[in-house]
Structure formats: structure tokens, C-alpha cells
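Working notes, beginning with the structure itself.
Shown here: the complex without one of its protein chains, the others still in place.
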Amino acid sequence: MPMARVHRIATTGPDDVSGLKALIAAGGVDPKGIVAILGKTEGNGCVNDFTCAFAVSELKRLMSDHLPAQEAAKIAYVMSGGTEGALSPHILVFERDDTDGPGPALAIGGAITPDIAPQDIGTQAQIETVAAGVRTAMQAAGISDPAHVHFVQIKCPLLTADRIAAAEAQGHATATRDTLKSMGLSRGASALGVALALGEIDPAGIANAKIGTDTALWSSRASTSAGVELMGHEIVVMGMSDHWAGDLIIDHAVMQDGIDTDPVRAALHRLGIDTAGQVPADQRQNIVALLAKADPGSTGQTRGLRHTMLDDSDLSATRHARAFTGGALAALTGRTDLFISGGAEHQGPDGGGPVAIIAKRQGAAA
Amino acid sequence: MPMARVHRIATTGPDDVSGLKALIAAGGVDPKGIVAILGKTEGNGCVNDFTCAFAVSELKRLMSDHLPAQEAAKIAYVMSGGTEGALSPHILVFERDDTDGPGPALAIGGAITPDIAPQDIGTQAQIETVAAGVRTAMQAAGISDPAHVHFVQIKCPLLTADRIAAAEAQGHATATRDTLKSMGLSRGASALGVALALGEIDPAGIANAKIGTDTALWSSRASTSAGVELMGHEIVVMGMSDHWAGDLIIDHAVMQDGIDTDPVRAALHRLGIDTAGQVPADQRQNIVALLAKADPGSTGQTRGLRHTMLDDSDLSATRHARAFTGGALAALTGRTDLFISGGAEHQGPDGGGPVAIIAKRQGAAA
Amino acid sequence: MPMARVHRIATTGPDDVSGLKALIAAGGVDPKGIVAILGKTEGNGCVNDFTCAFAVSELKRLMSDHLPAQEAAKIAYVMSGGTEGALSPHILVFERDDTDGPGPALAIGGAITPDIAPQDIGTQAQIETVAAGVRTAMQAAGISDPAHVHFVQIKCPLLTADRIAAAEAQGHATATRDTLKSMGLSRGASALGVALALGEIDPAGIANAKIGTDTALWSSRASTSAGVELMGHEIVVMGMSDHWAGDLIIDHAVMQDGIDTDPVRAALHRLGIDTAGQVPADQRQNIVALLAKADPGSTGQTRGLRHTMLDDSDLSATRHARAFTGGALAALTGRTDLFISGGAEHQGPDGGGPVAIIAKRQGAAA
Partner (left out) sequence: MPMARVHRIATTGPDDVSGLKALIAAGGVDPKGIVAILGKTEGNGCVNDFTCAFAVSELKRLMSDHLPAQEAAKIAYVMSGGTEGALSPHILVFERDDTDGPGPALAIGGAITPDIAPQDIGTQAQIETVAAGVRTAMQAAGISDPAHVHFVQIKCPLLTADRIAAAEAQGHATATRDTLKSMGLSRGASALGVALALGEIDPAGIANAKIGTDTALWSSRASTSAGVELMGHEIVVMGMSDHWAGDLIIDHAVMQDGIDTDPVRAALHRLGIDTAGQVPADQRQNIVALLAKADPGSTGQTRGLRHTMLDDSDLSATRHARAFTGGALAALTGRTDLFISGGAEHQGPDGGGPVAIIAKRQGAAA
């Protein structure tokens, strides 16, 4: 039976692939089994964050040293910029291996969509492209029931001044001419694509005008991140499957706002981790990965109190939110190498977001 | 017997004094009893943060409408810039009132030191000026035993290009010519002044060269904040005193790093607040004020993992740290109107910091 | 006959009114004659720039010490945030005095419009409010022919999260929910108000949808600046009038892009200033004030070459543009105390902007 393995590797910079290289050399990971590489890099996570593209460039070069071009091209690279506060840059390598049963266990599957045109970013066309991609990735993970999907991580494109100009030169209007805003629209449309594929929203209720505005539409399991380095979508589905085996399990929670950690505490508890206070040192290694979205929300308030994230012209609200919710989740788990990604449009309720935790099964060898 | 009252008032901007004005008008606070006004404003908390000065200017104007100049001048105004993440701008008005006993209860006392010269910022001269001020403020609070002091909040000066030039024009060298760095040196020297006054460090162990560098020297109860709007120090001492009465009590904790919330959890517990998980909604009002320091530390790591706060030239490390530890403490308490101040040089261990909590006494009317 | 005097006073911070105070004390300016105070402060010039409000608060306090409330309220305070690069913070005090003829000479007139509602910001309602205000200010300046108007400086309001929420609570939609974007819409609508009043655009050609988008609509003499500190408009008209006398004259130019300094050079030449190379040291004092707009434009290019201002999520494009065009104009004039304001929506052609120069008349005593 297939078995998922997840390798968490600290990096010393966006282009640092030495850890993965050493692990491959030591036989700790088999390049042929790598389905996806997720990573947090130390850029600003906004329009001019080139650290994601840099990381992907170096990772692809490394993988092409170990795999035929055709196979290397199937790996999804989902880098997310922004390690504000004490969050720590790292990569998560998702490997598909084999083992004896029984299941269920963590299952993973990836898909890469075709490139879309600049004018399709932030529109229904993007929603549908992503929904199709999610279905493909679910098949790859061997998950048929959307209820068994616990997280869908997507890297999606954004508009730059150049791309807007290119679209306009061909007579097309883009969804926005504001490059930073395009990131939000792309993340939002991608999240709605997940919601559509998982049956969380009614297809009839989707319209271009609702993208980025109707906060009642959201997915409880989408996590999308926009980057300048691609025009398609890199999709990774994670869930539990009876057809997979191994020591890893996954669960998820939804935070209602940026400090709503009790649902995450409950999910950790369900995964067998002690959460009276901060997760104690001897159990932190059982948290193999925590993936979450952080978002300032659109109201300018948290629990009725004003915050200043949306009025800060020196520092983008996504950076604020990542640092803040990063602190909340790091204090809960005792770990700082968390995959916290900013911009949660249509990912969880307004101002909140989904959180997935991959853990070692209770009683598994450390 | 004297009784401390603490009014927490949300603000809509640095110059918003309407809440305090209304409270005075409604008889909720007596201007004559105001000892200190602490506040979090939404500036960057760095050299060019004029929001603190703006707040102080407007608050002073308001108080001068209600008090003779001589009395108004005795109030300490300790504004701290930076409400990153979902932290919420607010002021804390510390009032001295009277009530029947018995004690002990929260006691407060303020002091304002003379201005120091630019070349004294970040030196032993500043340490001694502050230590004298802390002793004066302890007397004002009626606390003689340093063990009963739980927090000392100080607003201290910083260097600007103009002040450096002025010192140099007179033949004096300043401790640094880097204005941002001067904030750290001033905060550090002020914290060592607290440590000296509270007997936390050996007077013989102090030297100019250790200010800002010797992380083994620290106070467990100092919180210092640098601002462009003053050249002296505004000092507020808070502690427990048998000679004070009322419903408010105070305790403190020391975080070892930016996510070390368990000591704070323990302090909340000692104050009678339920901390299984996030503080529940019905108990959050019992947390009258939380005052804490956040700091990136000097090692570039948290619990052995690299962070990027010290290498980020777009965003000062103090803003990073405030957002991150702000998230940690907001998730613990369920509140975002916390007084979290950046730059914890010599305030708690390297990368950590002191936290004080003022709470309603168990069983006191809400 | 009325005579305009312009006092340029360097400031040491946003709240520094000591220079003006000293000038009043020395009899150098008569508070009763002050029509307007323009100023460049060192904030970011964006949503959370409180330096303008701080400056206005302190200036108003100073003026209220010298004038009855009713007269003090007639002064227009037009602070503009952002002194990037080596631009130097300063204020320009416009005074109306008397002298013998003959004219023509610099004429000035101010007006303050009523507050507008948040939902009117960036709409035709704002355009009309401003146009009416400009006509009032022209009357105050004694200028009837729009061709004699050389500059109209306006401080206009912006949206904050709070103001948006207030409008929405009453069932109104604001022109945008993006606070930074609201500054551009407000500046643009205000500029179109100037264009309307000066006959530069066809009233029939105005529509809400064109505000901020139709770059073919612009005023050659509008300079508008948005600030958080007001909800109305402070308007100052400057021009040449036969009915005014004195040593000061004014002319203007339009830059086609951020480095198009030759039209400004020509204007300086018309004003009698030597411009073979940088304005020589002995003639720089004849430039009493230079007021200009800087803007990144909407195309992402200057003269066919890509720039990165619109894709920079760390630094707002307005700050980039102010620094860059500030350098261009400072190198031309040899002065850094220029009033360069960012955000030139509908002020000059896309990417360019108007420039006005007030100079001492050739042969006037220095």
C-alpha cells in the first residue's frame, strides 16, 4: 500500500537545497517518490517576492539531477513567502513510499493545471480550472470522498505590471490593475475552486463579482498562495485514505479569527497530542507539519476591537497577519517551523482560516 | 487607604482623547487622581514614530483643561508605538483613589527624571538617572521592598540625527551614530537602571561596554520604550502594597523566548483566571491590563531554529517581534488590547521578556 | 493693493512651530494676514501618516494664540506627507499684506469646503464640491480669469477602515474598500474639481467611472494631497493678478513624466532665473517656493523602460515617485526644500504632473 512520508528540512536561505541534497545522498528520501515540495521562504510574500521563484529554480535544478525531465516536471513546488516574527524558513518534502497496511493513513496527491491568461486571474475561469485540478489531485491521492480531504495547498499566479500590459495590449481587461490586489483575487478564486471541488459551495452561487467580496463563501480546507513565478496552479491534496498506510495521520480545524486557537487545540488533541498548556517538548516532534492561513479580515476589527493592519501603508496586512497568527500557533505548539501562509480570501471565515496538522500516529516510533 | 484604578480606553487614532474626555465628563475618572497614562499607538515604534508625541500632546492638552499646570505636569505619559498584527490601540489610565481597606492591593507611583544630554543616552549616566527615578516612583507608590514591585514601565529618549549633531557640535561623542540603534541602547540602559534599583544586578558589574551587549544582565520587571518626544524619563512603578486597598491585584512572569507563554499562564492562574485553553470569554474582563515586552533576541534563533527578523531590511525586528509575541499573548488571553512593547534589551533574558498582569481580584464585582 | 508674501520656514519635526512662532514674535509675519500654511512633513504620505494631522494640530494651536477663533478658522492648512530622499521638511506661510502698486503680482486666495460623507469620496459629488471651493478661492484671490491661475493646492480627505465601516453601517457603499486606494480616488476627484473650475475639462465628460481611470482627463494646475485629518477640503489658489502688487511672481509648467524637467527649466527662465546647468547658488534664493506633483503613472514604464514602482509591496509607489522626481527637481534648482507631493491622479498627464514656481521678481531686493 502507498505510504506518505513528510520530511521537514530547515533552510538557511531561499536557495538552500543542501539539506534535501544531503538527505537524498544519505538515502533518507527517494527522489522518485517525491510528490510535492512545500516551503516557506523569507520574502515578503507579496508581489515583488522573488524568493519563491528562486527556491523553486534551485529545487528544480536539484531534482533534475536525480530524475528524468518528465518525472521531475510532475512534482508540485508550492513555495510561500513570508516568515515574519520567529517563523522559521523550511521545506516540507512529501514522498510517496510503500508499506504494509492497514490503513487509513495520510494520503497525498498532486496536480499541475495549465497556465491561465492574465485576464482570467480572479475570475470564474480560474475557479473552474482549479476545481478540475483539485479533482485530479484527489484521484492521484486515491481519495474519492471530499470529506476525507483535510487540506488543499495551492500555488497560484498573480498580476504584474507587465502581465497587465500584455493583457491590455490584446484588448483584455484584467480583474484589477493593482498588482498587490491581484494576489488576493487569485488566492480567492483558487480557494473557491477548492470549495467547488469539495462540495462546500453551490456552483450556482458563484459569480465574478463575488470573488474577493462575498465573505460568506469559503472553503474549510483550502490554502492558497500567490507567486510571481508561475501562471498555472500547483495543487497538493492531503487527506486520510483507507488505501494508504503508515504512521502519519492528518486532521484539520478552522480558526474563526486570528487568535482562535482552541479549535486547533482540539484537533491536536484528536491527533493524540497533549495540549494542557503549550505542547510539551517531548511531544513537539510528533507534529510533523502544521499548515495554516493567516488573514487580517476585512472589517478592521478582531473581536470588536480595532486593529491597524488595513491602514498600515508601510507594511502589508498579509505580513502583519502572518506574524500575529504565527505567534499564536507557535505558542500553542512550541514550534516555529510552521507553514503559515498569508492571504486567506475565501479560505475559512473572514479574518480566520483553515489549519491542518500532520502528526505521527500515537504510539508510532519517533 | 489609597486605591488604584485602571481604565482601559480604546482609541480611534493617536490623537483620540474622546474616550477619556467622555469618562471624565461622566465622572468615571477624577483628573486629580491620575498618576499615569500609558498607551499603545499605531506608529512603527521606531525612530520616526511621531504618533507617541502626538498622543502625548493631545492628552496633555486635555489634562490641562482639567488641572492646574503644576499638577498636570506630574502625570507620566508613557506612550509606546506599534500595534502590529491585530493588537489594538488603547490607553490605560492609572488613577489613585481612596477606599477602605484591607490591603494588600495594586499600588502605583510615578516619577519623571530630569532631561539627560544626548551623549548620556545609552551610558552609565542614564542607568543612574533611571535608578534614582525608580526609587522616587517606589516611594510615591508606598512600596519599600523591591520584591513587591511587579512592573516598572519607562519611556526614555532616543537619538536623532539632529541630537547627534548637537552633541558633536559641543565636542561630545554619542554612544552611537545610528538612530535606530540608539533606541536599543536607551531602552537597555533604562532597564539596567530598574535592575539596579530593584537589586537585580550588582552595581559593580555595570560598565558602558556592557550596555546593549551583555545579555546576562537583565531585569525581570523592567519595560522600557524609547520615544522621540522627550529627553528625560517617565517612570511608572506598579506593585502590591499592604498600604493600598481595592479590587485590583498584579503579578508578573518572565518569558524565556517569544513564545514562552506557560509562565504567563501560571501567573494568570495565580491571579485566579482559568487558563485551560484560551481564557474563556466570561473571564477576559478580569484581565484589566497585560503589559509585556517582545524582542527578537540577538542570536537569530528561537529554540534552535533560525528566524529572519534580524536580516529583514524592510521591516524592523522590533515590529516583527511585537506582532509575533502579540499573537502568542492574545491567543492565550483572548484579548487584543494588550500593551506589548518592543525592544527588550536587558528586560528579561535574551529573546524573552517580562510580562505583568493586572487583574480584578477573584470575587470582585465585574 | 494687496500683496502676497511667502515665508519658507524649515522645521525640525512635524510639530515644530518654533520657526513661525519666532517670526511672528519678531514682527516678520502678521498672523492676521495669514491666508494659508502649506507644509511638507516627514510621514509616509499614505493612509497611516499622522504627521500632517500633528502639524496641523500644533499650527492651529499657535494661530489660536494670536487670532480670534473665527479668523483662525479661515486659514487653510495644507500639509503633505513625504520628504523622501534629501527633500527637506518645511512650511510655507502665505501672507496677505498691502503695498503700493503697480501689479500684476502673485495673488493668493483660500477656501475651505464643507465636510463630505465617506461615500462621496472619489465621486462626482466630490468633484463638484471642490469646483465650487476653487471658485470661492479664486474670488478670494481676486482672480476672475482661469488663465491667470497657476496652481491650486488642495488637501482632501481619505477613507479609513473606520470611515468605511461608518458608511456601510448606514447602508452606503464607498468608492473603494481599500484605504490606500481611496487616497488616489480622492486626489483624482479633487483634481477634476480644479479642472472643472478652470475650464480644462468638459462637465459633460465627467462620470464616476472615469475617476481614477481615464488618464486623458487632467488639470495642468491642480495639486491635491489626501490626509486623514480632515473630511472637507482646504483649497489655496495661486495666480497672477493685476489687482495685486509686490515682488513675487508665479509661473507653472507641466512635466510629461517624472524626469521631464525641461518645461520646468523653461518656466524658471521665464521667471528670470539662470538655468544653464543647475541654478547657481546666488540665484537659488530667488526661488521662493516650488510646488510639484510626482507620480509613478499607470503604465509601469518611463520612456519605454520598465520601472518597478508599481510592483514594490515594501514601499508605496507614491514614496518612490516623490523621491525620484524630488531628486530631478532638486538637481535642477539646487534646493531641497521643495514642496513635492505624491499621487498625481488627474494632475498632469499620466506619470507626469504640474509644477509651480514662485519667484522673486528680477531685480527685486533679496
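By letter and in written order, the chains are A, B and C; residue numbering begins at 1 in each of them.
What we mean here is this: contacts are C-beta pairs under 8 Å (C-beta built on N, C-alpha and C of every residue); 3 or more make two chains touch, one makes a residue touch a chain.
Model, not experiment: these values are computed from the prediction.
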Taking the full complex into account, find the residue in B:Ser64, B:Thr160 or B:Gln256 that is in contact with the omitted chain. B:Thr160
Out of A:Glu71, A:Asp97 or A:Asp162, which is the one that touches the chain we can't see? A:Asp162
Of C:Arg135, C:His320, C:His346 or C:Lys360, the one touching the omitted chain in the full complex: C:His320
So that we can see where the missing chain sits, which residues of chain B does it touch? 44, 46-49, 160-162, 164-165, 177-181, 298-300, 306, 308, 310-314, 316
Given the full complex, what residues of chain C touch the hidden partner chain? 10, 12, 42, 44, 83-89, 257-259, 261-262, 265, 275-278, 296, 302-303, 305-309, 311-312, 314-315, 319-321, 323-332, 334-337
Against the hidden chain, chain A presents residues 12-15, 42-43, 48, 50-51, 53-54, 57-58, 61, 162, 228, 314
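The rule is simple: only the chains that are shown with their structure count from here on.
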Using C-alpha atoms only, the most centrally placed chain is B
Report the inter-centroid distance (CA atoms only) between chain A and chain B in whole Å. 38
Can you check how far apart chain A and chain C are, centre to centre, with Cα atoms defining each centre and the answer in Å? 46
For chain B and chain C, let me know how many angstrom lie between their CA-based centres, rounded off. 40
In chain A, residues with contacts to at least two other chains: 44, 306, 308, 311-312, 314
